[in-house]
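Every protein chain except one is present and positioned as in the full complex.
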Amino acid sequence: MARAAVLGRLTWQLGEVAELIQETPRVSSLVLDVPDWPGHLAGQHVDVRLTAEDGYQAQRSYSIASAPESAQVTLTVERLPDGEVSPYLVGELRTGEKVELRGPIGGYFVWRAGDERPLLLIGGGSGIVPLMAMIRHHAATAAAAPVRLLYSSRSIEDVIYKDELARLTADDTGLAVAHTLTRSQPAGWEGYSRRIDGEMVAEVAWPKKDAPAVFICGPTAFVETASSLLVESGYDPAWIRTERFGATGG
Amino acid sequence: MRQSDLKLDGNAIAGLLREIFTMEMTNAESTCAGCGKVHAVGRVDVYLNAPGVVVRCPACEQVLMRIVRGRGRYWIDLTGTRCLEFKE
Partner (left out) sequence: MAFISRGFRGKRRDTASGSRVPPGQHVVDDFPVLSAGPTPRVPLSEWSFSIVGELDEPKTWTWDEFRRLPSETVSVDIHCVTKWSKLDTSWTGVSVETILEGVETAADYAVAYCDGGYTTNLPVDDLRGRQAWIAFEYDGQPLDPEHGGPARLLVPHLYLWKSAKWVRGISLQAEDEPGFWESNGYHNRGDPWREQRYWGD
């Protein structure tokens, strides 16, 4: 499966929306049935292409949120207010309709359950999506590596997968989650309440002697801040893999 | 939109590179012809909001690749990449 997932010519195929899950006010998951899906790795993405009746096309990349063990392909999409593709995927597309995609794509920002190094995941906003595929992969395989997630959101309403993360933490799968809410916090909030900084990273990250595997995903500025903080704290840059989410028109 | 968000990384062109090379290229190692630093393609700086794709060295910002697609053709400039190493 892994081999099929990374080799060969890409072709466009159709996925049918089996389910739409509203994750937050601005974020929805599209659960897709994709015939002949070759399987994927945790962290990979797909390209989605929309075509208008007059032939106009728009294409964007979306991370896969589902574990490789899942039969369906789940994309979690944030609706960008000025976006072109995301408002269609989150808002226009209905259950039972089809969408054109190709993938899975990517091999750099990928975590495999056989990797026994402690895992540090740092996500900003919808940058959680490929990290969630890793967390789900970790849980589905009962992987040995302990996992720490540092997850930055604007407010509690913006936390994607909140209940599932809480459940996986309680289920003793080896996952520990630290949330930070940068704009507003609910009454009695016990997590962090600020942008990611050196003190926060020092508290959450594995000690450098553990030589962890690190995956950071989020907006470009967030990713650059998080990776610099880790390198400044003594992490080897070679441990760190990053993926930047950008506003390429949404 | 923040300017910094226009700078993505090689993960964002994994699909395009697979069209061209017909294999997964984000794990390939690219050597900058300018400063000689080696980076995984997944790690390099990528600018997509342009007439073509511009790939730059994260260390020295020199152009590593320019990729233009149009009229059913590709134009690929690898002048700034001294070497691209990847598994068969």
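Order as written gives the chain letters A and B; numbering starts at 1 within each chain.
Here is the rule we go by: contacts are C-beta pairs under 8 Å (C-beta built on N, C-alpha and C of every residue); 3 or more make two chains touch, one makes a residue touch a chain.
The structure displayed is predicted, hence computed values, not measured ones.
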item	value
Chains still shown that are in contact with the chain withheld from the display	A, B
Identified contact with the non-displayed chain, of A:Val99, A:Leu165 or A:Ile240	A:Val99
Footprint left on subunit A by the chain that the document does not show	12, 14, 49-53, 55-58, 82, 84, 88, 92-93, 97-100, 249
Absent-chain interface as seen on subunit B, which is shown	1, 3, 6-7, 47, 49-52, 54, 56, 61, 63, 66, 68, 70-71, 73-77
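As a convention for this text, only the chains that are shown with their structure count from here on.
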item	value
Distance between chain centroids, defined by C-alpha means - subunit A, subunit B (Å)	22
Subunit A residues within the subunit B interface of the complex	6-10, 45, 47, 61, 102-103, 105-109, 219-221, 224, 241-244, 246-249
Sites on subunit B touched by subunit A in the complex	1-2, 4-12, 14-15, 18-19, 22-24, 26-27, 40-43, 48-49
